[in-house]
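Before I ask anything, let me first share the structure, which is written out below as structure tokens.
The other protein chains are all here in position, but one chain of the complex has been omitted.
So that you can tell them apart, the chains are marked A, B, C, D and E in the order they are listed, and the count of residues begins at 1 in each.
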Amino acid sequence: MFHHVKELQFNARVSRPDPKFARLLLEQFGGSNGELKAAMQYFVQAFSCRYPYPDKYDLLMDIATEEFSHLEIVGATIQMLLSGMNGELKDNSDESEIMKLLDGKAAKEDFIHEAIVNPQFGVLSGGGPTLTDSNGTPWTAAYVNANGDLSVDLRSNIAAESRAKIVYEYLMKFTDDPAVRETLRFLMTREIAHYQMFEAALATIQPNFPPGVLQGDPRFSNLYYNMSNGPQVRGPWNDGSSTQLGETWQYIEDPVGQVLDTNGLTELSPTGTFRTEEEVARLNESLGRQRSEEIARATREIDMQWSTYTKDGGSIVDET
Amino acid sequence: MFHHVKELQFNARVSRPDPKFARLLLEQFGGSNGELKAAMQYFVQAFSCRYPYPDKYDLLMDIATEEFSHLEIVGATIQMLLSGMNGELKDNSDESEIMKLLDGKAAKEDFIHEAIVNPQFGVLSGGGPTLTDSNGTPWTAAYVNANGDLSVDLRSNIAAESRAKIVYEYLMKFTDDPAVRETLRFLMTREIAHYQMFEAALATIQPNFPPGVLQGDPRFSNLYYNMSNGPQVRGPWNDGSSTQLGETWQYIEDPVGQVLDTNGLTELSPTGTFRTEEEVARLNESLGRQRSEEIARATREIDMQWSTYTKDGGSIVDET
Amino acid sequence: MFHHVKELQFNARVSRPDPKFARLLLEQFGGSNGELKAAMQYFVQAFSCRYPYPDKYDLLMDIATEEFSHLEIVGATIQMLLSGMNGELKDNSDESEIMKLLDGKAAKEDFIHEAIVNPQFGVLSGGGPTLTDSNGTPWTAAYVNANGDLSVDLRSNIAAESRAKIVYEYLMKFTDDPAVRETLRFLMTREIAHYQMFEAALATIQPNFPPGVLQGDPRFSNLYYNMSNGPQVRGPWNDGSSTQLGETWQYIEDPVGQVLDTNGLTELSPTGTFRTEEEVARLNESLGRQRSEEIARATREIDMQWSTYTKDGGSIVDET
Amino acid sequence: MFHHVKELQFNARVSRPDPKFARLLLEQFGGSNGELKAAMQYFVQAFSCRYPYPDKYDLLMDIATEEFSHLEIVGATIQMLLSGMNGELKDNSDESEIMKLLDGKAAKEDFIHEAIVNPQFGVLSGGGPTLTDSNGTPWTAAYVNANGDLSVDLRSNIAAESRAKIVYEYLMKFTDDPAVRETLRFLMTREIAHYQMFEAALATIQPNFPPGVLQGDPRFSNLYYNMSNGPQVRGPWNDGSSTQLGETWQYIEDPVGQVLDTNGLTELSPTGTFRTEEEVARLNESLGRQRSEEIARATREIDMQWSTYTKDGGSIVDET
Amino acid sequence: MFHHVKELQFNARVSRPDPKFARLLLEQFGGSNGELKAAMQYFVQAFSCRYPYPDKYDLLMDIATEEFSHLEIVGATIQMLLSGMNGELKDNSDESEIMKLLDGKAAKEDFIHEAIVNPQFGVLSGGGPTLTDSNGTPWTAAYVNANGDLSVDLRSNIAAESRAKIVYEYLMKFTDDPAVRETLRFLMTREIAHYQMFEAALATIQPNFPPGVLQGDPRFSNLYYNMSNGPQVRGPWNDGSSTQLGETWQYIEDPVGQVLDTNGLTELSPTGTFRTEEEVARLNESLGRQRSEEIARATREIDMQWSTYTKDGGSIVDET
Partner (left out) sequence: MFHHVKELQFNARVSRPDPKFARLLLEQFGGSNGELKAAMQYFVQAFSCRYPYPDKYDLLMDIATEEFSHLEIVGATIQMLLSGMNGELKDNSDESEIMKLLDGKAAKEDFIHEAIVNPQFGVLSGGGPTLTDSNGTPWTAAYVNANGDLSVDLRSNIAAESRAKIVYEYLMKFTDDPAVRETLRFLMTREIAHYQMFEAALATIQPNFPPGVLQGDPRFSNLYYNMSNGPQVRGPWNDGSSTQLGETWQYIEDPVGQVLDTNGLTELSPTGTFRTEEEVARLNESLGRQRSEEIARATREIDMQWSTYTKDGGSIVDET
């Protein structure tokens, strides 16, 4: 259940209306890396770890709830940046701002120009925020990543926080309103905080590489395919040891040749690795069993009920 | 700011897993008339009435918050209906349910068939809810209606509640799990309650017809165009008086003839109405001024700040 | 079957080209509350009442057909507002308007600026209307609501007409071309007329509340959940009697407390209502049977044929 | 203006309900090559040729209107294929089909299985057509092609008719209901007829290649780039003369070599063609001027009015 | 397998940054008729003719690969047109261009105005191309047509090339940068070349009309329905012989009358054609068998393997 507190988490203010910046700021309201995306991503992910991983459930719901609170801050700021437009749209008297403007061609041009910065502020939403990105594209759940595996979901979240952070950084270039900049800086900083929370949570899952359960095939996990012409460009991503498995990168300079020589890679042998098929099979089974049991045990206990009402009304966290 | 309470608003339970019904229930999770649509619609509408109409702001945010809470109930129910799938997907041991099934062709067919009821439960979300409708189409903000005018927005909400209600009604036909039906009935009933709240709120706005500020042209507001062949079908929608303006319906049996005779309706005179152009002009101006002033007065006071922190920390509602 | 009459339903004119307003007007051509949305919504709804409710079928198809006719008016107006652009795009001579402009940097800037008001007018549609909203988002059937129940669909239509009305009202602020304003006013007024037609049609369905067939649970239909902090805001939506069922609103000041105390609302008793479970069950059954029979009777008669050709060639309306 | 005739253009019938085929048939109702796509494509294209090319306007509007009429036939067929579902969804009595089924587990499974063929038939549209494709994706204007140039638009239409034809051909494989097959065959045949109409119209535009006005650069218009490995595959598309310009195909066996040798193709000379830069420039200018004047002349005459009301009420076609 | 060559197929250059034109050019990067659409359309079509029609597979993959190469040219050009923006967004020093601008109100207005030409260049992509059209709508696979029948797919491609050509033609009007115009002209010309390649390939398929296999019903293939009012407009599309079947057009002046007289066209007899039902049935069967066998023979041979590795490593083309 959610509860709404009328005060904003941060005391958002604006110095003056600015419809142009309001349009840019939509990117964080209904955009691909905006606050709604973040809130919905963590909220949807939370369902599958409610029982097996109640600590992660708590983390995801706390941050999801904070992101909803940020969505409210962004919406409030957009509304204030559009201040006056809503009332103006309702005024039909001869003395209205618009009526006067219509007498003067140039003034009217200005007014209309301002309005069509984002036409929908003028003709659809009546001077309020729209659930779109800065180009007017409606928010879509295609932005949300939730794959039912924490070693994947937490990585999706680290990346999502990185993107949200850079969008706030870019936005700060486009306003010199100190009140707005203060709010943006608060929001940007929170993405930095969340990033580190998700990273810490990921570290508590061991092993967490590769993401999921299945190990990679030792024949293919350390090959770098040089798919372009030109001189070899070498770096730690294709030279030396790989970051997680510690295998030796094999730089395949001529992928077509290798593919043809190995019957489409089916006759390739592993090189530069100590991992074996036997070890992989063993890991696949043991890790799979462990993760599967964690979930089975936790969800078996719940007797198909989400909350703890019929037991003792206490928090589910107590029981874990 | 939002706060999360771990207990659900309603004690949602399921008697047994049922992936097929889980798919149907997605219609209320990420569908066009589902809980997210409702929550976001009222949330977005609330911004433009925060100051001018704090009572309506309170109403919209209360119901938006309840709809978020319902979204959580629906998601939890889907998760329970998919119970077991998440753990099963992780199990790689030879004794796993799936491995055993793969030995038996028929059993495997069953398993896969069950899975592809909604393929994404199996291969994308790992056995959790997806933010899509029952056909897998991602949720889009194109479902949300918010037009910055309460006499319009409240009507959008009455219709939205009607649609959400009928979808729950339909859903109840497709499960005989008494626990699930109990939850669905609670959710369906809340739509009935919300409907009446929005209707009562609309009635406090006077006049509220036509929606918005501008009056209709008396020449065109009481014409019924018979655009089809066949005998005349008459009913109170084209016979007698119109519901709100009380004008006498004019049934235009031959629209093409009328259009040609009146130079494309530009030479038509009003009939069956007492409304005049003068009255319309007067109403347009007075109502426009009134609504515009309400907004201007309220938003001027706020000095471009959303919450009331720097004043006395009290609730904004106190001040109205 | 449809027939096209080359004359527009209203004699649409423009005083001069105006690409900026053409962009705004797209909101009513391919936007979420535009004419195509209205036309398709009523058209799709009509299918399920063709036989059981031929009078409503007639109403829906008449208005759908009028909305198609309005779509044509809006498209024609946009085309005229873009007048000249199409020809200009084809001219490659040295004396073309564009070639001359390219000599003068400032002039060219103007030309391009004008063009990118909506880039697709210049580079995609060749100076004609595009089936998008004013921000260039393509029209989507996600805008259309059709739920196969007239007590729901007619309410969706009342709300749709309200939104279309306010968008025309907003649009009238952004042009002072008297010819265009005259057309917009005609179109706006027709939404007011359609609103009342749908309202009258809804009133002929009795009972029509709650929408659909199933009654609400008496325990939950009159609760108002105060989901926000701050002082109580009371109004007819949570104080006194509910608008349709006449139950007494129960204001739940502390929803979390109530939920915890009632085992997740499962142990709540109805208060403030005379409705009982028995009455609800009786109504559910009798109304369900009645509506079901209306449909079964009508559709059984038709022998799986849509039109009446093989019988006597007469109108289906005769038979009802 | 449009007019609706209640009789269908073709006497659509079904022998028995078939929800599965109803789902497949949605591909022609709200799918990417369906009837709505066709209707809207020709309708939108028509606007830009209303005055300069009234004969093509007539053609486009006639076929658009016929496609709307086909959309109605497809919708009616889907409604009949779903016959019974709508009434069943309303029946709450103990004797309802569904209630009885719920007693028998297997029977219920069947019922639900049938329903979830397309979940939205059951839980969203109440047993009527939805404006989606056969997978439930909402129709989008992204399907519509209209580029404001008849030599392009007519080719788009020829291709659109080809796709609509093959979809009907595929659909006929999935039903053996003779009544439905008869309707599908009628609709399929009409696409064949329309194809030839658009082809004939295109032939009246001379020259019509290349589409639009600008001629191609003689250096690049007859090159075939062999972008794949393996032996040369030669055919009339890279051997002999090109179909429209009659240039000799130049087969570039080693595109990378050519590109490097010619400084990124900037130092290439035309070969295998008689076309010259001078001729191209002359054609560009003369054809551009001709097309531009056709449009300018026609649209200048209309004095910014779409229909002919204020002149003599006659048809616009008379004047051409 | 693909290989990347770092040099562009054409030596794309720009004379100076131009964010406005960069926005327009997005139409060919992520727009409905842009290079990605073309590349993906031919790539997806290629799969179903890999074995039965290896020459067409080669053609489709060659052109698909060239279109990917064009996508790269367009993206590179957009990146160069946005040159400087990316670095500027990173500069936080007091001497940064932006910081200085913020001191001067007018200058800042200019900067921001430039930026919001396409807000996402500034706040989302950091000064690089976005995979959207010129209005910011994300690319969607709804643009792609692939129907598994070459007589259809090649026609879709001819139309797609026509649209891509006209969009380049329009784009050339909006820049006078000679370097950019040179690139656009190269790209435009290649569409003209591809058009003729697809046309030549279509001609090798005989018969290729109607598209697909099934013949049209002789009763309906030569009817022209006059669906509009006004005088008869006659042209080769409804007068004389049809383009492909050579039937005599039957102009149905009064479609409603014909429909009513023929019991919804079910009692119509063929006129103006020599085609008979018998001939149609024979053609349907023989052509169906032929096409079906071509595919069956080719795909049977491949033993469910795509490439030729296990045989002799040679090209699949050798074997056909």
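Quick note on the criterion: a residue touches a chain if its C-beta (ideal position, glycine included) is under 8 Å from a C-beta of that chain, and two chains touch if they have at least 3 such contacts.
Predicted model only: the values in this text are computed from it and were never measured.
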Neighbouring displayed chains - absent chain, whole complex: A, B, D, E
Touch with the omitted chain, as defined above, among D:Asn135, D:Gln232 or D:Thr276: D:Asn135
Touching residue (missing chain; options A:Thr65, A:Gln120, A:Ser134 or A:Gln305): A:Thr65
Residues of chain E (touch criterion as defined above) contacting the omitted chain: 1-9, 11-16, 30, 36, 40, 43-45, 47-48, 50, 61-62, 64-65, 68-69, 72, 75-80, 83-84, 86-94, 96, 124-132, 138-142, 144, 146-149, 179, 212-214, 284-285, 287-289, 291-296, 299, 302, 304-310, 315-317
Residues belonging to chain D that touch the chain removed from view: 20-21, 23-24, 27, 31-33, 117, 133-137, 166-167, 170-171, 173-174, 176, 227-230, 255-256, 259-260, 263-264, 266
Residues of chain A (touch criterion as defined above) contacting the omitted chain: 5, 7-12, 32-33, 54-55, 58-59, 61-63, 65-66, 69, 140, 142-143, 145, 147, 149, 151-152, 155-156, 158-160, 162-163, 165-167, 169, 172, 182, 185-186, 188-190, 192-193, 195-201, 203-204, 210-214, 216-217, 219-231, 233, 235-238, 242-245, 255-256, 259-260, 263-266, 315-318
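In this section, only the chains that are shown with their structure count from here on.
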Each chain counted as touching chain C and chain E at once: A, D
Chain copies touching (chain B, chain C) - same or different residues, decided at half shared: same
Chain centre separation in whole Å, for chain B relative to chain A (CA means): 26
Residue list for chain B, restricted to those that touch at least two other chains: 5, 7-9, 11-12, 32-33, 61-62, 65, 69, 140, 142, 147, 149, 166-167, 212-214, 227-230, 255-256, 259-260, 263-264, 266, 315-317
Contact graph of the chains (line, ring, star, complete, other): other
Chains that touch, pairwise: A-B, A-C, A-E, B-C, B-D, C-D, C-E, D-E
